[in-house]
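Removed: one protein chain of the complex. Kept in place: all other protein chains.
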Amino acid sequence: MSTSTLSERRDDVLHALREKYGPLAPFLAIAGGAVLVVSGLLSWSHIDRVLQNISVRFWPAGIQIYAMVLGVVALVLGVLLLRKTPWLDPGRGLRATGTAAVVFVAMALLAIGVTTDGLINANEGGWVALVGAVLVVAAGYLTAPVDLDVHAWPRLSSTLEIVIIVVALAALLFLTAYTLDMDDSWTFFLLILTILGVVVALLTAGFGEYIGFIGQNNRRPLVLAAFLVAFLFPFTQGGSSANMSIAVQILIFAATALGLNIVVGLAGLLDLGYIAFLGTGAYVGAMLSNSAFATVGWKPPFFVVMLCGMVVASIFGLVIGSPTLRVSGDYLAIVTLGFGEIFRLAMFNLDGNTGPDLTNGPNGIPGIPDLNFFGFDFGETHTLAGVPLGRFSNYYFLLLLLIGVVILVFARLNDSRIGRGWVAIREDERAAEAMGVNVFGLKLLAFAVGASLAGLAGTIKAHQDTSVTPDQYIFLESAFLLAAVVLGGMGTVAGVLVGATILKLLPEKLREVNEYRLMAFGLLLVLMMRFRPEGLVPSKRRQLEFHEEDEHLVDLAQTEHLEEAK
Amino acid sequence: MTVTETENQGHHVGDKVVLEASDVTMRFGGLTAVDTVSMQVREGEIVGLIGPNGAGKTTFFNCLTGLYIPTEGRVTLNGAQLPPKPLKVVRAGMARTFQNIRLFANMTALENVMVGRYCRTSSMALTSILRGPKFRREEKATRARAQELLEYVGLGRSTEVLARNLPYGDQRRLEIARALATDPQLLLLDEPTAGMNPRETEETMQLIFKIRESGLAVVVIEHDMRFIFTLCDRVLCLVRGSVLVEGTPAEVQSDPRVIEAYIGGDDTDEDEDEEEHA
Partner (left out) sequence: MEFAQQLVNGLTLGSLYALIAVGYTVVYGIIQLINFAHGEIFMIGAFGALSTWLLFFDGQTSIWVLPVMIVGAVACSVLVAVLMERIAYRPLRKAPRLAPLITAIGISVFLQELVRIGYNDPTLFLSDWNPFGFPSAAQKVPFPQIDHISNEFWNVGGVIIQRSTVFTIGALLICAAGLFYFVSRTKTGRAMQAVSQDPDTARLMGINVDRIIVVAFVIGATLAAIAGVAQGLQVTNINFKMGFLAGLKAFTAAVLGGIGNVWGAVLGGLTLGLVEAMAVGFIPGTFGGSPWKDVWAFAILIIVLVFRPQGLLGAKVVDRA
């Protein structure tokens, strides 16, 4: 009770302030942005070993540049605020930029304080930046929220739109390479903060929806460009395998999460035991491999192994999916969790003593050799265009192909009779059935397709990891996969890719806080469900389902449908 | 129970019996919601189902369409007994609308109708992924048929509107289009004009006549007596789960028992909406 009156009172105060000082907001934003930019030119600490070298004036490096980037964003938003564009709400963007900048500066000062003997070692730059950040926040809160008019989106020529896409993706590639190159944990953390701040600012200001709209209009060029960028990535690594090994982890994780997204995002069924399908594929891959510990005598070529992995996993998928005939919702989630645990325990126990010898029990199957396609050895380094591409790069390209297949399956199923059936089931299961949709069959299909894709990924994973053990397939891994889907956005490809990247990349790079990784993960799930349950890059329809009452969203979705129909 | 011949309004009603429900009974625990109801519907016939709230009309519909498994009795469509599975009922050629509109709210009007085509199309997973000529042909046909049906019910200009954004009357019509997309021989309409203004009601009546002209049989539940008596060839009045009167609109209209059932009907049990949610 008291909280609501409190927030009401806060709103009243805010309203009064806006009445009085609202017109000042653009100038505050521009001033704040300028101060932030200037702060980048100042010295942040007189010790030159902290956060790379940030002690020199007029020679911005590392976090000084990030502060300037935040400043530029604030400047641009401030100018846009003056121009009053109907499809943008720079005020919200400024609020996000300002908040990010305040957190950023506070964290930077904390970093300086912690890594040296205290804040005494901070120079004027940080404090000046703090002033700028506060100005930007103030500008953000002084601007009244605007109802975005999505009909006012500027129409560009399609060439220009494609150019925008290509430039954006090239920037993404550069940024990725730059980010991954970072070896200082604090600087990395601050960089991520900056990127998040800028992205959230642009999204809330209304650019996100517009970019999404452009992407929607140019699906094919977008997908092609994205794949090209992904293909070029290993060439930016100059033969180093550190980042490639992370990239390979991300791809396997993303491929599996995309499979899960078919079950969760498209068919609307919650699967908490999904990691078992990846495990099935991996165990099939291991058992049929040339490993000395393989428990099956048959050694078929890898293409056959992949097929076997898919088939076995999809059979498991059908078994695990069969209860959907009778149970749904929370109960189904727990049934799948039970199956997942049974899988892990069975793999643990089938060691010859307790049950037949299939899996070597807790020791698993080690010593799985690298793949070899027609003499192309995945374990060796090959040189292409002067860049040495090592073992991880080889697997990277294979997995990229796999992701391509998974995305194709996902997108084409979604846009078909089957996809429509899934939406109908999500919307109103009984009505769907009464309209002749084979509800049970479609649910089973989702499980089978999802499982077979995970199984396929598993067979490759077994070779890439060189060993398979039961403890890789615990419940927590299923929770991680689900988190990638939820965090990224249910029912979209881009969302899951984003989610998977965040969940795999952050812990690798933030080694110093690795201890708190899981705790942060738990907190992240809770916060996401509270504040943005539809994920970072949601499908419009899913977003509507989570926010039944939001008129702006309805309007937006409607516009996009009409545009698509044209 | 004899079926009275109908000469109402001079429409030709075929001889072929499309739907035959015999002695359908539905009990929930101690409550008998539908009590040995029998009904015949012929080709091109419009049959009305009236009765006070709680008389068991919607429950009877649910028994016909397989949402409920009747405690007793059998339902046949074109002579073949219907299994109590909604899916199979639709495939056999019976489609329905709902009393409280159940559209797929976040899909467009066109998509809603395309879902209705689901049971008459056959592309499965592999076809959908490979996108061969057959898939593209079928998808195109589905889209064209859905468009055609939307125009048929008068929603030709709202194809890309999300179902939730449609006006109430249009939502009811969209439900009819979606049901028609399943190529039914028999259409069950549960209060198709509830909440409509007189003009919309009149349009709906014309639409139902048009549907009948195309050879379908229609069963309508409605509280609007004027609507029912103008529209139907034959009317059944259900009271407390059993058929009280059956006959031509004129016969039912003048039957004192019907009037008494409606006036004295206040003591009948709870609202029928409750059953739908059960």
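Just so it is clear, A and B label the chains in written order, and each chain counts residues from 1 on its own.
Simple rule for what comes next: contacts are C-beta pairs under 8 Å (C-beta built on N, C-alpha and C of every residue); 3 or more make two chains touch, one makes a residue touch a chain.
This one's a predicted model, so the numbers in the text were calculated from it and none came from an experiment.
> What are the shown chains that the left-out chain touches?
A
> Check the options A:A333, A:V423 or A:L444 and report the residue that touches the missing chain.
A:A333
> Write down which of A:P145, A:G355 or A:G441 is the residue touching the left-out chain.
If we include the chain that is not displayed, A:G355 is the one touching it.
> Using the document's definition of touch, tell me which of A:V311, A:L345, A:L384 or A:L401 contacts the absent chain.
Once the missing chain is taken into account, the touching residue is A:L345.
> Which positions on chain A touch the chain that was left off?
Output for chain A: 270, 272, 323, 326-335, 337-339, 341-342, 345-346, 348-349, 353-356, 475-476, 479, 482-483, 486, 515-516, 518-519, 521-526, 528-530, 533, 545-546.
Definition applied: only the chains that are shown with their structure count from here on.
> Approximately how many whole Å separate the CA-defined centres of chain A and chain B?
46
> For chain B, which residues are in contact with chain A within the complex?
Per the stated touch rule, the residues are 65, 67, 86-87, 90-91, 95-96, 98, 102-108, 111, 114-121, 123-125, 128-129, 131, 135, 138-139, 142, 159-162, 164-165, 178-179, 182.
> In the complex formed with chain B, which residues of chain A make contact?
408-409, 412-413, 416-421, 423-424, 427-428, 430-439, 445, 449, 541, 544-545, 554, 557-558, 561-562, 564-565
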